[in-house]
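After the structure tokens below, expect a handful of questions from me.
For this view, one protein chain was removed and the others were kept in their places.
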Amino acid sequence: MANQSLNLEKVLAFQREFVRERDWDKFHTPKNLAMALAGEAGELVELFQWLTPEESSDLALDPVKAKALRHELADILFYLLRLVDKFEIDLEEALWEKLHENARKYPIELSKGSAKKYTELKDDLGK
Amino acid sequence: MANQSLNLEKVLAFQREFVRERDWDKFHTPKNLAMALAGEAGELVELFQWLTPEESSDLALDPVKAKALRHELADILFYLLRLVDKFEIDLEEALWEKLHENARKYPIELSKGSAKKYTELKDDLGK
Amino acid sequence: MANQSLNLEKVLAFQREFVRERDWDKFHTPKNLAMALAGEAGELVELFQWLTPEESSDLALDPVKAKALRHELADILFYLLRLVDKFEIDLEEALWEKLHENARKYPIELSKGSAKKYTELKDDLGK
Partner (left out) sequence: MANQSLNLEKVLAFQREFVRERDWDKFHTPKNLAMALAGEAGELVELFQWLTPEESSDLALDPVKAKALRHELADILFYLLRLVDKFEIDLEEALWEKLHENARKYPIELSKGSAKKYTELKDDLGK
């Protein structure tokens, strides 16, 4: 898995052509793309819903399930990238902005070992 | 938006460290990450739920909504990448595999202008 | 459709027996039931995702889609009622509590014709 990267331009261009050739742009309103992403997220959840936490870590030992997982993640990313393209979002920038915000919202000393939401952490601070 | 790309290695390394410092790995089972992704997908859908298709295309004209959209997409990508990392998935490969499969499942001549699922398209072929 | 009602006791008892006979209670933790409900909600969304608002109103004209819709709603209700049963929630009370809260949060004069969230309506009041 060394050196993972994602050539977004190439993917976005492929998607645009894929949609254009099929005259699907009329279906790809942002509203519909958000719904489609949520539908795929539902399918992702279905893969894990009856598993224990431990079994969920071993899901990919089953090659059929491993493939299904890759496909669901790809489907989610497909619609996410369509939204990115529609709204001309700089995805790398948006992601780093959020990563840094998360680091601020969840200071290590307060959030260590805790699954509390940042809104609850603030209450802790006030104590 | 020219030349979008995503240095995944750097993001994955940041995420790993972010999680390690907070001792959150115990929360980040694949099952929980899938749930968290679905929760964020629900928040994405909420941004669009009462909008007409046209209004959904103009969502980013409102800077508050535009920021919320960027954040939701980043949150979804955050959990997607955590899953990718946990399962050591080659995301670019998985995405292209799915893009090519979609192209096969939805031949242009059959799917042009139609929102039918590929399972329904097969029925059309049989006619 | 006159006189719709729902004999919950009978449904809950059937579900309990259904689960007991199959030794499925180990799978039916609240966490898993919430996931299963979200998965079914994803399937519901898929029924509507490519439709225009107008087409969505006519979905049930297609008997296959009408049946799929009834099934998705029943599946969602199935898991909702399992959660209700697990936590011994008085569903009718919980529902009316929320209906009255909604009526308070969305005063007619402020929310008429507006899809704004109640948190945004408060801002309007302050103006």
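A, B and C label the chains in the order they appear, each numbered from 1.
Here, contacts are C-beta pairs under 8 Å (C-beta built on N, C-alpha and C of every residue); 3 or more make two chains touch, one makes a residue touch a chain.
Everything numeric here is computed off the predicted structure, so don't read it as measured data.
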Shown chains touched by the chain that is not drawn here: A, B, C
Residues belonging to chain C that touch the chain removed from view: 1-9, 11-12, 14-15, 18, 21-24, 26-27, 29-32, 34-35, 37-38, 41-42, 44-45, 47-48, 51, 53, 56-57, 59-60, 66, 69-71, 73-78, 80, 83-84, 86-92, 94-99, 101-103, 106, 108, 111-113, 115
Contact set of chain A toward the excluded chain (per top definition): 31, 34-35, 38, 42, 45, 50-53, 115
Chain not shown, touching residues in chain B: 27, 32, 35-36, 38-43, 45-46, 48-50
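The criterion applied here is as follows: only the chains that are shown with their structure count from here on.
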Whole-Å gap between the CA centroids of chain B and chain C: 25
Distance between the centres, which are taken as Cα means, of chain B and chain A, whole angstrom: 4
Shared interface positions of chain A, touching two or more other chains: 27, 32, 35, 38, 41-42, 45, 48
